[in-house]
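Got a structure for you, questions after.
Left out: one protein chain. Kept in place: all the others.
The block that comes next holds chain A.
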């Protein structure tokens, strides 16, 4: 066990995977010599050489398209898109190619690969350094979508993603890179070294894809969230004095519906929390599933707390970000019904 930041945990996941399997290659913009703009690949090129970890031209479609070709050969690329906000030029390659190659070739070709990308807001990133595009991936058959919320899970999920035989979209909440964030932006930043969640095992381990984590047990209401919003949900429940059961979904597709069901059948209430914009966000899928699966146990409508349906603003960051106050209000409303 070593206390690590999320950055260090992610770097360690790639290190462990590259050490264990020569077919794992890591590349992206500024990923090689420099070690990544967030330091997630620091030292990998020095350790494994430039044919295993290298810089690419600034071409997201090129990065993902080349990775698909490599996966077709038999490698296991783990590539980086510098910000999730910049994945769109690669969207055709992800949706039309990586997601469908196994299906359309009847398994002759596959795309065992990971596309890592920093996601989420809360850092004054403005419109193009704050987005949460997970719903654009969860809608695509053939993709798996993962969002870790702490260093332990980040490492275990990333190793699992690299070893997975399907293409995995791996969204890393950059607000959590250096420490947990509960949404109280006016309080001092905490580092991961001050949190038990910073305890990361050395060496190889996995956190299985498709398994949610109940981070707080409770009886009054089920809160479904992932990434940064897991921490904000915890803070909100505490502030509201609500005995919430808080589930960190960890993997959005495939979804751990059993864990969700068990919880909502127990609590009878559900609040979904995500940073992404509301309309057609992943929360809509969660709300529909809960309604479908738990209708006769529900004692209140399923509520969603999400980013507003606007582009991510700069100056209005904390009026946009669904912070503890907004979540707490939703909890109270759901409990008052």
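Note that a contact is a pair of C-beta atoms (placed from the backbone, for glycine too) under 8 Å apart; a residue touches a chain by one contact, two chains touch by 3 or more; residues count from 1.
The rule we apply is simple: contacts and distances are computed from a predicted model.
Chemist: Considering the UniProt annotation of the chain absent from this complex, which name among "Multicomponent Na+:H+ antiporter subunit D", "Cytochrome D ubiquinol oxidase subunit II", "2-oxoisovalerate dehydrogenase subunit alpha" or "1,2-phenylacetyl-CoA epoxidase subunit B" applies?
Modeler: "2-oxoisovalerate dehydrogenase subunit alpha"
Chemist: Among the options A:35, A:142 or A:183, which residue touches the chain absent from this view?
Modeler: Only one listed residue reaches the unshown chain, and that is A:142.
Chemist: Of A:25, A:115, A:135 or A:286, which one is in contact with the hidden chain?
Modeler: A:25
Chemist: Out of A:70, A:87, A:270 or A:287, which is the one that touches the chain we can't see?
Modeler: Touching the chain that is not displayed is residue A:70.
Chemist: Decide which residue listed in A:19, A:165, A:217 or A:309 touches the omitted chain of the complex.
Modeler: A:165
Chemist: Identify the residues of chain A touching the omitted chain, counting contacts across the whole complex.
Modeler: These residues touch the chain not displayed: 25, 51-52, 56-57, 59, 61-62, 65-70, 72-75, 89, 92-93, 96-97, 100-110, 141-142, 144, 164-166, 210, 253-255, 257.
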